[in-house]
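Only a single protein chain was left out; the remaining protein chains are all shown in position.
Chain IDs A, B and C follow the sequence of writing; residue 1 opens each chain.
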Amino acid sequence: MSKRIKKIGVLTSGGDSPGMNAAIRSVVRACAYYNVECVGIYRGYQGMIEGDFENMGPRSVNNIVNKGGTILKSARSKDFMTPEGRAKAHENLVEYGVNALVVIGGDGSFTGAEVFNKEYKFPVIGIPGTIDNDIFGTSHTLGFDTALNTVVEAIDKIRDTASSHNRLFLVEVMGRDAGHIALNAGIGAGAEEILIPEEDLGLERLLESLRKSKLSGKSSSIVVIAEGDKIGKNVFELKDYIEENQPEYDIRVSVLGHMQRGGSPSCFDRVLASRLGVKAVESILEGKSNYMVGMLNDKVCLTPLDQAIKGHSQIDQELLRVSDIMTT
Amino acid sequence: MSKRIKKIGVLTSGGDSPGMNAAIRSVVRACAYYNVECVGIYRGYQGMIEGDFENMGPRSVNNIVNKGGTILKSARSKDFMTPEGRAKAHENLVEYGVNALVVIGGDGSFTGAEVFNKEYKFPVIGIPGTIDNDIFGTSHTLGFDTALNTVVEAIDKIRDTASSHNRLFLVEVMGRDAGHIALNAGIGAGAEEILIPEEDLGLERLLESLRKSKLSGKSSSIVVIAEGDKIGKNVFELKDYIEENQPEYDIRVSVLGHMQRGGSPSCFDRVLASRLGVKAVESILEGKSNYMVGMLNDKVCLTPLDQAIKGHSQIDQELLRVSDIMTT
Amino acid sequence: MSKRIKKIGVLTSGGDSPGMNAAIRSVVRACAYYNVECVGIYRGYQGMIEGDFENMGPRSVNNIVNKGGTILKSARSKDFMTPEGRAKAHENLVEYGVNALVVIGGDGSFTGAEVFNKEYKFPVIGIPGTIDNDIFGTSHTLGFDTALNTVVEAIDKIRDTASSHNRLFLVEVMGRDAGHIALNAGIGAGAEEILIPEEDLGLERLLESLRKSKLSGKSSSIVVIAEGDKIGKNVFELKDYIEENQPEYDIRVSVLGHMQRGGSPSCFDRVLASRLGVKAVESILEGKSNYMVGMLNDKVCLTPLDQAIKGHSQIDQELLRVSDIMTT
Partner (left out) sequence: MSKRIKKIGVLTSGGDSPGMNAAIRSVVRACAYYNVECVGIYRGYQGMIEGDFENMGPRSVNNIVNKGGTILKSARSKDFMTPEGRAKAHENLVEYGVNALVVIGGDGSFTGAEVFNKEYKFPVIGIPGTIDNDIFGTSHTLGFDTALNTVVEAIDKIRDTASSHNRLFLVEVMGRDAGHIALNAGIGAGAEEILIPEEDLGLERLLESLRKSKLSGKSSSIVVIAEGDKIGKNVFELKDYIEENQPEYDIRVSVLGHMQRGGSPSCFDRVLASRLGVKAVESILEGKSNYMVGMLNDKVCLTPLDQAIKGHSQIDQELLRVSDIMTT
């Protein structure tokens, strides 16, 4: 155990995701277990700059393992993008006696952590918290599993009314650059077609697929669409396009929106958060820095932060094939 | 018991709502209990015109009490608005030996039932099935309670992310002409403001209310808006308006959409459906016609169909006052 | 408005139920609306004796409308059954300047409130909070609706495995003296038989009913049993009895237990809590005392506390008949 580390700071940054509270709890409890002090930093890097700190012990994290959102709040900080902002943040950390930082967030947050680490040699460890699952170095990010359940439960409800009315529903889910939510939730919800940013299906093939589905006797259809799908049209333009080309369809649009970011985390996300939080603290105490903790090959592991940022979380080709078979 | 009734037809019409299957099940089981035959009619009045009928016994309705949607499917029928359509429908009913009809749907469906009853003296009883709760003669329509739970669960999730980011969310819920969903779900979700079609709050008062909420230390806010609110702007225009007048707000919009129509019915809706289904069959067997069954004053009751159609389901003034007190 | 009332105390007592927090919130917000101070009393009457008080304003009740349990905690107090205990409690109230009391709980809690009111002429208003729905003077107690949804969701899950294996499940639900949960959840879950304390079905008729259900082709069965059913056997004895007399059954027992008391309240319970809390405060301010607020005939109303305690919440005969028809 590194002797220098006496106090660890923890913050959440960027878009919130279910499981962030469970990760905070894990960091706090692991600190207590290893007799290290723990400080919560509010509103991400902005709170670090403003000195919005609070000492945290096991009592501070009672009954939060099952809560969505983040008790430490989150924010995007423009000030932290300036050297002056980071200097002020560093000053505050030093003043509070904080020796190392656990940053829970996505790749934007990790970029900030890396810059800060470079400038001040300040030990940082990242925990991947985002529903999008678009981080390299972990099979699952915190909140991804919960978001998938939120999406399939919503589509299960939409399916009820779609079947009752023989309608076509276009359901937009989150994922501006990554189709992980659309692909997994689309398979899970039994969607008739799935559109993701990583693959250009083409409008013609979509129409063809809908025609085939109708011919096969299916009376209702669900198309799941990632926000950033390659087809180059938003979900309302897509509706217009299909209506022009296939006027027999009675089409409805549903944009699931921000409810995908909230909710009580699934057991999977709570356990993942507990494992990653412990690993983050233990890594710091072993003198490691500038890594992201994650799960790969069913094991907790470390990935250098710069790889986590630059790398790309690929869509699994086997899963794409399963999707093709399920939606045929 | 009327001697003439040997076979009762049942159909679902208009927008589907959770609890319709439980009501179908209740009608079928009540028919079996009273030794009357029961015929399911698919796709509402359209299936009646096309002769899309199926005999139903208790086995046909096993394991549907908890399913959303309607196994009899629903549709809107333009043909039934013509005398020729209704003549064909009547012909089919006579041919199949159907003596009376249970129509599960909203006021559009009841209007069709009433016209049909007038023309052919055909016994009809309506069961109010719509999530909007906008039918006179019943404190609750089938599906209203389930939709409320769907909405508050969604807003609970949105609240997680709103609190984490200190944001203002505008959440649009269903209810084109009636604010029942917005008012009840708004109170249930602890919304900071509720906009309904029945009341013109005024844009200025909304801004004032948001300002007060911010001053009181609230860092995030949820405004629940019925589709057809009086304010004369849709939810996206409202966002623009607030942003122009209160640029400090970070605003997000969420349109909950069609998931509100689906889902496994709540226990309340299942029990309500069971009671109304039994009452519908018993009323027919007692020789009654042209009524809607409903719940008023904690009792199952009958309301003449024309009153149910013309009457208006008023917003409860006491509930409005409670809403004012809760959102102050 | 009574001039004397400047500070209202609120407490939760007896078994907790979902919606208690929403009721606390409503009392606190109504006090703020009417410019009356509000004091939360922890752990029911015991905290009143021990002076465990805390001033509450709107900020104290942020984000609790959707939380199960009670932030004021609950307890049963033996000390409050003694004159000395009540004297100490009264002393504390006077010292803190509390002029009136809102008691959220069941009939045991109301009995305490009534005795206290008699001894000290202290204004008290009761809010019925119990999942059992066994209070006279209200169609719904706080938590009843939520508990019903918890029970039907659990039985829906059990039905999956019962159907897959052609099994008979005996499911015990809460309700020592009252069959409201068993009757409503039994109908809602589509149970094949329902046993409640209010009705002695007789063991022979139960066996007969199971035989008929099997003959009719049903391969699996759910029997819902209230804790205190009249049949005089607990659920495990009942299992043994059926196995002896109908050895062909593969029987499983499930006792749903305390999860029925918890969980995020349904929208119904949240709205009910909001209405009753406002009415409680307004009644106090109108100079009323020794009443319970409740919902009857779709309206908020008052019932003298002694009637609420002595009266009995009858099982609705029409609902019993519906149950007979649904389970035949």
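As a working rule, a residue touches a chain if its C-beta (ideal position, glycine included) is under 8 Å from a C-beta of that chain, and two chains touch if they have at least 3 such contacts.
Everything quoted here is computed from the prediction, not taken from an experiment.
Note that the undisplayed chain, when the full complex is considered, contacts A, C. Touch with the chain omitted from the figure is made, among C:Lys6, C:Lys157, C:Arg205 or C:Lys299, by C:Lys157. Within the whole complex, the absent chain has one touching residue among A:Val65, A:Ala113 or A:Leu210, and that is A:Val65.
Remark: the omitted chain is touched by one listed residue; of A:Ser274, A:Asn290 or A:Thr303 this is A:Ser274. Here one chain is not drawn; of C:Lys67, C:Lys214 or C:Lys239, the residue touching it is C:Lys67. Summarising the interface, chain C meets the missing chain with residues 12, 15-16, 18, 20, 67-70, 73-75, 150, 154, 156-166, 169, 252-263. The missing chain lies against chain A, touching residues 25-26, 29-30, 32-33, 58-59, 62-63, 65-66, 139, 145, 148-149, 151-152, 156, 159, 163, 184-185, 187-190, 216-218, 264, 266-268, 270-271, 274-275, 278, 296-300, 318-319, 321-322, 325-326, 328.
We adopt the following convention: only the chains that are shown with their structure count from here on.
One copy, chain A, sits rotated relative to the other, chain B; on C-alpha atoms the angle is 180 degrees to the nearest 5. Our note on geometry: chain A versus chain B, Cα centroid distance of 36 Å, whole angstroms. Once the centre of each chain is set as its mean CA position, chain A and chain C turn out to be 39 Å apart. Touching two or more other chains at once is no residue of chain A.
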